[in-house]
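As you look at this complex, bear in mind that one protein chain is not there, while each of the others sits in place.
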Amino acid sequence: MKTYRKELWFNLPQRRQLINITPEVMKALAESDIEEGLCLVNAMHISASVFINDDESGLHQDFETWLEKLAPEKPYSQYRHNTFEDNADAHLKRTIMGREVVVAVTKGKLDFGPWEQIFYGEFDGKRKKRVLIKIIGE
Amino acid sequence: MKTYRKELWFNLPQRRQLINITPEVMKALAESDIEEGLCLVNAMHISASVFINDDESGLHQDFETWLEKLAPEKPYSQYRHNTFEDNADAHLKRTIMGREVVVAVTKGKLDFGPWEQIFYGEFDGKRKKRVLIKIIGE
Partner (left out) sequence: MKTYRKELWFNLPQRRQLINITPEVMKALAESDIEEGLCLVNAMHISASVFINDDESGLHQDFETWLEKLAPEKPYSQYRHNTFEDNADAHLKRTIMGREVVVAVTKGKLDFGPWEQIFYGEFDGKRKKRVLIKIIGE
C-alpha cells in the first residue's frame, strides 16, 4: 500500500470565498503515483469546508445567500460562541457544506462525474488556513 | 490490496425521489471479494445525493417537506443559477443530504447498525445519472 500526504495553504482576503482546488488535488494525485485507491480532502480548520459541486458563479452566489439565510453572520450577539469570537456562523455554515470529501481514484485519475469539482469553502478568512490531501492505494 | 469499481445507473421519472440502493451495494461488495476495508458510495452528479438513513416512507415524506422548506424549488427566479437552469434548489438539497457515504467492510459485509440503509437521493430527475461504488481492502 502507498500513501501520500500534502497540505494546501490559503490566506484569503475575504471573510467568505469559494476556491476551486481540483487542479491542486489532481496534481497531488499525479505526485502520489497511486493508480487505485481513495483520496481524502479535508479542511483542517473548523470554520472552513471542502465540498464537491458545480463551478458556476451564479450557483456560488446562491450558496452565499442561502448560507446567510440558514446561519446568518450578524447580529454577532445571537451566538453564545461569539462572547470571545465573531465566527460562530462560520462553524454552522461549514457544518452544512461539510468538512471533507472522499474521492475514488481509478487508473490514476479522480473518478468524477461530468461536473464534479472540488472546492475549498472559506467562511472566516483573512488568516492562514490549510487543506489536507491524503491518498491511499497502490 | 484489492480494489473494486462499479457504477449504478438511474433514470428516474420524477424530479425528486429516494431509492434504497443497499441491495445493489451488497451485491457489489460480494462481487469484489473484499473481506476487510472501506466502501465509498457517491453520487457522480451534483444535484443528487447518496446518504444513509431509515427506510420508512413517513420519514421520506418528512425529508421532502423539510428540504422544500430549507431550499425551495420555486420560484425559480430566486436563484442566480437559474438564469440558464432550473435546478439550483437541487444543488442545495444535495448539499444538505450529502454527496457520499463511506461504509466499513468487515468479514465481507457492510458493517451496519440495525437500521442503516443506503439511499440514492435524486433532486433533479428525468435524466440519466450514476452512482459510483469503490471498494478498497483485502
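For clarity, chains are labelled A and B in written order, and residue numbers in each chain start from 1.
Rule of thumb we're sticking to: a residue touches a chain if its C-beta (ideal position, glycine included) is under 8 Å from a C-beta of that chain, and two chains touch if they have at least 3 such contacts.
The shown structure was predicted, so the numbers you read here are calculated from the model rather than taken from an experiment.
If you put the hidden chain back, the residue from B:Glu68, B:Asp86 or B:Glu116 that touches it is B:Glu116.
Remark: the residues of chain B touching the chain excluded from display are 1, 36-38, 51-54, 56-59, 61-63, 66, 70, 96-98, 101-104, 106, 111-116, 136-138. Within the entire complex, the positions of chain A that touch the omitted partner chain are 1, 3, 5, 38, 40, 42-46, 70-71, 79-83, 88, 91-92, 95-96, 98-100, 102, 130, 132, 134, 136.
As a working rule, only the chains that are shown with their structure count from here on.
Separation between the centroids of chain A and chain B, computed from CA atoms only, is 20 Å.
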